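Only one structure is covered here, and it is reproduced in the block below.
Only one protein chain is missing; all other protein chains are in place.
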Amino acid sequence: MALEKSRVNRPLFTPFNIVAGIILIVGLFLTVSRFWGGLGTVTNLDNNNPWGIWIGFDLLCGVALAAGGYVTSAACYIFGLKRFHSAVRPAILTAFLGYALVVFALNFDVGRPWRLPYPLFFSQGTSSLLFEVGLCVFLYLNVLFIEYSPAALEWLGYKKIRNFVVKLTLVLTIFGVVLSTLHQSSLGALFLIAPSKLHPLWYSSYLPVFFFVSSIFAGMSMVIFEGSLAHRFLHHKMDKTHLDESLGVALGFGKAASFVMMGYIATKFIGIASDNNWHYLATGWGLWFLLELIGFVAVPAFLYAVAVRDKNIKLVRIASILAVLGIVLNRLNVSVIAFNWHLPSSARYFPSWKEIGISLFIVTIGIIAYRFIATKMPILHEHPDYKNDH
Amino acid sequence: MEKVFYTLHDFMIYSEGITYLLMGGILVFLLLFWLFLTDSDKKKRTF
Partner (left out) sequence: MGISRRKFLGWMGAALGASTLTGNKIYAASNKQFKGYPDSFGVLHDTTRCIGCRKCEKACNKTNSLPTPSKSFDDLSILDLNRRTDEKAFTVVNRFTPKSDKPAVFVKKQCNHCLEPACASACFVKALKKDKTGAVVYDASLCVGCRYCMIACSFNIPAYEYNNPTSPKVVKCTMCKPKIDKGELPGCVVSCPVEAITFGKRKELIKIAWKRINKYPGHYKEYLYGEHEMGGTNWLYLSKYDFSKIGMSEDLGTTSAPALTSQALGAVPIIVSLWPVLLTGIYAISKQKDILADKELKTAVENTKTALTDEMNDKLSVQKEKMTQEKKSAINFEIKKALEQAKKETEETKEKKQRKNIKDKNIEVIDKS
C-alpha cells in the first residue's frame, strides 16, 4: 500500500528524468543518422584517425572502469576477504552493464555491426590482438551475465536455478579473472603494433602490463565511487549489512588501490628507463605525461593513503574520483591524444558533438539500467529468503 | 600434408589457432583435474 502510494506520488519531471530524457531523445536521433548516413555523417573520424572517442572512451574506459567486477569477486571469493561480500553484487552488476554497453557501443563504431560475430564463428584472425580482445570480451560478458543472474533469479523467484548458479561462483570467478587479465592487458597491447604513431612516453613494450595493473585500481576506485553515489541516491535500498560493511569496503579498497597505484607508477618509470625516453619528459608532451602520472595517479594514491590512515571516508571518495579521471585520461592519451602525435595539428582528431552525444547516450542508458535493477532486485540488500546463504 | 609458411604472419595464424584450441582444452582439463585431485577430501567429509 505504502509502496504503491509513493509510486503514484513520485513526480515524473525530476531534474534527473528531464536531463536523461533529453539525452535519450537526442541519442535516438543521432543513432538513426549514424545508421542512415554512415559513420561520416556523425563522426569526425578520417583516414588518419580511424579511432575516436567511441573506442578511446566507450571501449577502453568502459572496460577499464568495469574492472570492479573481477577485482571485487576475486577479493571476496578467491582471497577469502568475506568483509567485501556486500560489495560484490553491485560491482558485478556494474561490470555486466559496462561490458554490455561496450558491446552496444561497438555496434555504432564498426562499419558493419551485423558482422561482429564473424571473428568468433566465421573467420578467426588469430594473429590479431583484437581477436583476443573480442573473444575474451564475448566470453566474459557471458560469465558476467551468469554471475549477475542470481540477483534476477531471486527477484523472479526461481529458487532451484538460482541455487545451481550460486554453486558455480568459484569457477566463474577464476574464469573471470583469467579473462579479465587477458583482455585488460590486450587492450593495451593493441597499440604495440604502431610504435611510430604513439608517443614514445606512452608506447612501451610494457603497455599490456600498464593496462592490466591500472585496471585493478580503476576497478577498486570505481567500486568506491559508485558506493558513494549509491549512498546518496539509493540509500533506502541498502540493508544493514551493506551499510555496516560499506565503510570497511571503501577503506579496504582505498588502501589496496593506493599501494597498487604506487606499483603502477614504478612500472611506468621502468618503461621510460627501458626505452631511455627521459629526455621527452622535458618537452610539452612530457609535462602532459607527468600531469597524468603525478596529478591523476600519484596524488590520488597519496590521498587514499592519508584517508585510510585517518579513516576519512570523504577523502577516500574524493581520491576515487581523481583516480577514475586519471584512468579516463590515460586511456584517451594512449588511443587519441598521444596517438598520431606526429601529425600536424590540422590533421588531428577532435570529437564532434554528435560523437560525444552518442557516448553520453550510452552512459545514460547504463545509469538508467543500473537504477532500475538496483531498485527492483536484491543488489544493495539481501533477499529475505536467502539471508545467511553465502 | 606438410605446410610451408613463407611469412611469420601465416605461421602465427596457424600456430595461434592451435594455441587457442589448446587453451580451451587446458581450462577444461585444469577444472576436471582439480575435481579429481580434491575428490577424496569430499568423500572423507561425507563419512
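Letters are used for the chains, namely A and B, taken in the order the chains are written, and counting of residues starts over at 1 for each.
The working rule: contacts are C-beta pairs under 8 Å (C-beta built on N, C-alpha and C of every residue); 3 or more make two chains touch, one makes a residue touch a chain.
What you are looking at is a predicted structure, and each value in this text was computed from that prediction instead of being measured.
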*Taking the whole complex into account, name the chains on display that the unshown chain touches.*
A, B
*For the chain that's not shown, point to the residue among A:58, A:132 or A:292 touching it.*
A:132
*Check the options A:60, A:74, A:249 or A:307 and report the residue that touches the missing chain.*
A:74
*If you put the missing chain back, which residues of chain A would it touch?*
35-41, 43, 45-48, 50-51, 74, 77-80, 109-113, 115-116, 118-119, 122-125, 127-132, 134, 170, 174-175, 177-178, 181-182, 185-186, 189-197, 205, 208, 342
*Hidden partner interface residues of chain B, rising order*: 1-16, 19, 22-23, 25-27, 29-36, 39, 42-43
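As a convention for this text, only the chains that are shown with their structure count from here on.
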*Determine the centre-to-centre distance between chain A and chain B, using the mean Cα coordinates as centres, and give it in whole Å.*
30
*State the interface residues of chain A toward chain B in the complex, per the touch definition above.*
124-127, 135, 171, 175, 178
*What part of chain B is in contact with chain A in the complex they form?*
9, 12-13, 16-17, 19-20, 27, 31
